[in-house]
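Contents: one structure, followed by commentary.
Heads up, one of the protein chains got dropped from this complex, but the rest are sitting where they should.
We just call them A and B in the order they show up, numbering each chain from 1.
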Amino acid sequence: MIINIIIAILVLGSISVLFGALLGYAAVRFKVETDPIVDQLDSILPQTQCGQCGYPGCKPYAQAIANGESINKCAPGGEDTIKKIASLLGVEVEDLDENHEKDNRPKVAFIIEDDCIGCTKCIQACPVDAILGAAKQMHTIIIDECTGCDLCVAPCPVDCIEMRIIPETIQNWQWDLSKIPVKSLD
Amino acid sequence: MMKSIIERISQGKFWQFHGGIHPPEQKKLTSEKPIRNIALPKQLILPLQQHIGSQGELLVTVGDKILKGQPLTKSLNPMSVPVHAPTSGIISAIKKSVIAHPSGLSELCIFIDVDGNDSWIKREICNDFKTLDKETIINKIASAGIAGMGGAGFPTHIKLSAKPEINFLIINAAECEPYITADDLLIREQSEAIIDGIKILDHLLTPAFILIGIEDNKPEAIKALQEATRNIEKIKVCILPTKYPTGGEKQLIKVLTGKEIKSGSLPINSGIIVQNIATCFAITDAVIHDIPLIRRVVTVSGKSLGKPQNIWALLGTPISYLLKQCDHTHENNNKLVVVMGGPLMGFSISNAQVPIIKTSNCILAPSAIEMPSAFSGKSNEVECIRCGQCSDVCPSQLMPQELQWSAKAKDYDQLNKLNLFDCIDCGACAYVCPSQIPLVEYYRIAKAEIRQQQLFDVKSEKAKTRFEARKIRLEKDKTARIEKHKKAAEARKAAMNNSTPEANGAKSAVAAALARVKAKKAASNNQKKSISNKEQHESNDQNHESSLKSNDNRKAKISATIAKVKAKKAQEASISKEVELNDSVTSTLKITDDKKVRIAATIAKAKAKEKEIDNKEEKVTFKSSSKNNQQKEST
Partner (left out) sequence: MAFWIASSPHNHNLNETSALMRLVIYAALPGILVQWYFFGWGNIIHISLAIITALVCEFTVLALRQKKIQPQLLDGSAILTAILLGICLPALAPWWISVIGTIFAIVIVKQLYGGLGHNLFNPAMAGYVMLLISFPLQMTSWQPPLSLMPMNVDFFHAISTIFTGFTPDGYSVEQLRTSADGFTMATPLDTLKTDLFLGLTVSESMTSPVFGDHFAVGWEWVNFAFLAGGLFLIIKKCIAWQTPVSFLFSLFICSFIAYTINPDNSASTMFHWFSGACMLGAFFILTDPVSGAASAKGRLIIGALAGLLVYLIREFGGYPDGVAFAILLCNMTAPLIDQFTRPRTYGHKRGET
């Protein structure tokens, strides 16, 4: 009787050892190299480097998320980014943090040249070097590089920078038929 | 291989493309009447861009008197063609107006008040185009503003500047969409001119064979073409079975030659060029008669019109004028449906001022009985039951039901795998769908979103690179600065430790400066903001102090501006920004007259805030300068 039990234990034990060894070998031999999680998170974030999340740039925020920071702090990324991060990390989707800009349409900065005093404070503030200018020279925004992060507006001592919504053109029209202004013929 | 293709074509045995539908043709409404010439409208609205590519540069301004055929824009790069004045008149305005595009957006247009004289500019007739060399002909076509008139609007001269060997020149006379008979009538009335145009193309491209693809529902046009080409061996008139969308470029090529154009590549890469037949007529006009593209045949059709007919319409004619000419009657329901284009690929018009452009081949004004689905208010869309009728009719052999599942789920990866961008927007799938799902709408939105996402990804990459580069540069600057300061401090210390008169002088100067600064600090409750970066740049300007303005007025204004700004900043409670306006800042300020008003208004506001702000009365010094043609930047 006892011998049967011992045989059973031995057989099952050896089978499990065998399969465990096989699995372990496969895990090492066929390992797939994936991006570290920080890089994957960084590739989801919109790269505006605006700092609205409280971190000096998108990569630091990605690192913070990897260390447990909440995922709902990116305002320019919006709902879509939160959903993507949530699905990557396997956590729950949260609503966007309350204190952020409500209007999320893409904007670029614009310097009112009449008022510009050439102080270079905005140039120092821009995280992607999208402002062209020098001391005592006119400053201007390079629209193609501007990410709309808003960081240049506050440092300007004469308040000559405003954020303008990118206008809708034929090239970037998104086929929203409900927004076409219809002429009434009455 | 080519021989076998030609053999089949000569025998009339064509290939077939997958799918296709047979909607009611409704061509009899307009196909039995000739093309009508109408009186000149009072005003023409010419968009500057009526083709794929970019706008031309304006050559005229408001108030100019112009003659018929005069070029109004100049093309700056190869992808743009000029627009010409369709008749003589005066330019009354150049401003944004609603254009012929599904978005209803406004772009820059030239408004011409017609003077009724219809006076031409000087033209040079060329009787024998064979005497001209290819370069000249292509330039003539380009400067005549000819773009593809079949609906796409690709600049023709680019297509014709093709270098590789052309096997087939295909002339698209299929006109497969219901209601449209513009090409049909044009062929019937102007077959000689069209064949001349084809001969010009032959001269330019020297293709091996020329095929004219035309559907069999146009018997008179076929006869006219066969008559006109009876002595020309090279041109073959191919009569194709009527099916929508035979007129699509890829489908036409498959039917006539059996070849499939690889996804993402152009027909020219397979040695095939396709031209619309109306474009051939325009080419004849341009090369032989020196007439630029200023008018086209437009089918104005639909049962809500009293007199539906084809019309020779000048480019820039507002739609409302054409509808009136054809006795358009509003029906009793509240919806006015006018479609530019055919019923399957045309877009709704939102404004009666939309003008005819080079690619407008039809204006459709159906009645509610004729086309009930165009008037339906609410969407009748129900769930997709995967019946598969859509994939049965898709000419690109896609699976529309799978595309719509992925489009609704915004699964862009799957959409790319399912080849969404091979969809030609023909509308056959949505036409047959029993669940009345607006399939093409979903695909258009998805395509726009995917394109936007791609642009966004590229931009993000750029922004990231610039950010990283900036970080590195700042690091470098910082270490360099620290080095420099260390060196300078050491040098200064070494100098000061020798008791030379210069050293003593330097010491006292430094002491005096320190005392000044302390005094200032005591008088103000300035909070320092750490000036980050670019200190090396600033240290060069740091000791520029100039005298006060001669103009007291200006000084007041400047202080007021500063005060106004400070008031605003003090209001911003959420962000605490500390600004140090001390004598280390130099700037230039231009004062214009507009500011007087603004500043006066805000002076009152600023005065009210004086309590909160410590009016430092900083001697903010300014240097008035004219423009930025002063000192070079020293970085």
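Basically, a contact is a pair of C-beta atoms (placed from the backbone, for glycine too) under 8 Å apart; a residue touches a chain by one contact, two chains touch by 3 or more.
All values reported here derive from a predicted model rather than from experimental measurement.
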item: Hidden partner chain, touching residue among B:436, B:465, B:479 or B:508; value: B:436
item: Which of B:397, B:465, B:479 or B:508 contacts the chain that the document leaves out; value: B:397
item: Residue among B:198, B:338 or B:407 that touches the chain left out of view; value: B:338
item: Of B:62, B:369 or B:382, the one touching the omitted chain in the full complex; value: B:382
item: Interface with the unshown chain - residue positions in chain B; value: 17-18, 21, 23, 104, 178, 250, 254, 260-264, 330, 334-339, 341, 343-352, 364, 366, 371-376, 380, 382-389, 391, 395-399, 401-402, 417-419, 422, 425, 427, 430-436, 438, 440-441, 444
item: Hidden partner interface residues of chain A, rising order; value: 177, 180, 182-186
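Just so it is clear, only the chains that are shown with their structure count from here on.
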item: Chain A and chain B: spacing of chain centres that average the CA atoms, whole Å; value: 29
item: Residues of chain A that touch chain B when the two form their complex; value: 42, 46-49, 57-58, 114, 117-120, 123-124, 127-130, 134-138, 145, 147, 154-155, 157-159, 168-170, 172-177, 180-183, 185
item: Residue ranges of chain B in contact with chain A within the complex; value: 101-105, 107, 330, 336, 350-353, 441, 444-445, 448-449, 452, 456, 459-464, 466-467, 469-471, 532-534, 537-538, 541, 561-562, 565, 568, 572, 575, 577, 579, 581, 585-590, 592, 594-595, 623, 625, 628, 630-631, 633, 635
